[in-house]
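A protein chain is absent from this complex, but the other protein chains hold their places.
Let's turn to chain A:
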Amino acid sequence: MKILVAVKRVVDYAVKVRVRPDRTGVETANVKMSMNPFCEIAVEEALRLREAGAAAEVVAATVGPAQSAETLRTALANGADRAIHVLHDPDPARPLLPLTVAKILRAVALQEKPGLVILGKQAIDDDCNQTGQMLAGLLQWPQGTFASKVILDTEKQKATVEREVDGGIETICLDLPAVITTDLRLNQPRYATLPNIMKAKSKVIKKVVPKDLGVDIRSDMEVIEVNEPPKRKAGVILSSVDELIDRLKNEARVL
C-alpha cells in the first residue's frame, strides 16, 4: 500500500506574526517558515506505518510557491520516498482555498492511488481545518479526522482510528482507502539526521502545475482586510491573595 501525505509551508509556529501596515495580510518576507506542525505529525505517522510494514511507499505532496520545495525536502529527509510539488504562486487578496487544494490533492490521489491519505488537522496560518474533510468528500472516501491513534489492518483493508472529540476519544473504523487528519497526540515527530538530509537531496521531487492536473484555480473568497486583534487593557500585578479576591469581588465583580 502507498501512503500520500500532504504538507504545507507556513510561518513558523514560534514567530510572533505582524500585520502589514496596508492590512493586506501578515508580514511573510524575512520571516522564518517551516513545515506546519500538524503536517510533521502526518509525515511521522506515515513513516511509522511504513516501518511497521503496513505501507510500502510514502509520497509527500505540497501546493505552493517554489520555496515550498524546501518543505518537501524536510519530509524526504525524515524518510519520505519521493515528493510531488504542485506549483502555485500565492495572491494575498485571493487566498488559495482549501477547496482548491483538496481538488489538487484529489487529482494527485487519483494518479498515485494511495490506500491512505494523511494530512494535518489544520494549518496554523489560516486555521481552516477543512482540507482533509474536503478531500475525503471529493473522493467519496471515509474520513478519520483529529486522529490520536491509527491502527491499520491491511489484510481486511480497514483503519481503526481514535479521534479527539469535544467529549473525549471516539473510535471509528474506516474502509480503505481513507483520509486521516492528524491531531497533536498522534505521535512525536522525529528530527532529520544529517546523513538523511544529504540523502534527501537526491530524492525525486516531481513538479507539476494545477492546470496539468485539470484543476482550475478559483477563489470564492476575497480578503477585504487583515487587522490586529483588539488589544487588552494592561493588567496589574498584585501582591497578595487577599488583594486578588478583593479585586475580583469588588472591581471585576466576577466572584
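Heads up, the rule we're going with is that a residue touches a chain if its C-beta (ideal position, glycine included) is under 8 Å from a C-beta of that chain, and two chains touch if they have at least 3 such contacts; residues count from 1.
The definition used in the following text is that contacts and distances are computed from a predicted model.
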item	value
Protein name, per the UniProt record, of whichever chain is missing from view ("Electron transfer flavoprotein subunit alpha", "Ribonuclease H2 subunit C", "Enhanced ethylene response protein 5" or "Trafficking protein particle complex subunit 33")	"Electron transfer flavoprotein subunit alpha"
Hidden-chain contact residue, picked from the options A:M1, A:C128, A:I197 or A:L213	A:C128
Residue of A:V58, A:L97 or A:A200 in touch with the missing chain, whole complex considered	A:L97
Hidden partner interface residues of chain A, rising order	11, 13-14, 16-17, 19, 26, 97-99, 102, 121, 124-138, 141-146, 148, 160, 163-175, 178, 183-185, 219-229, 232-233, 235-242, 244-245, 247-248, 252, 254-255
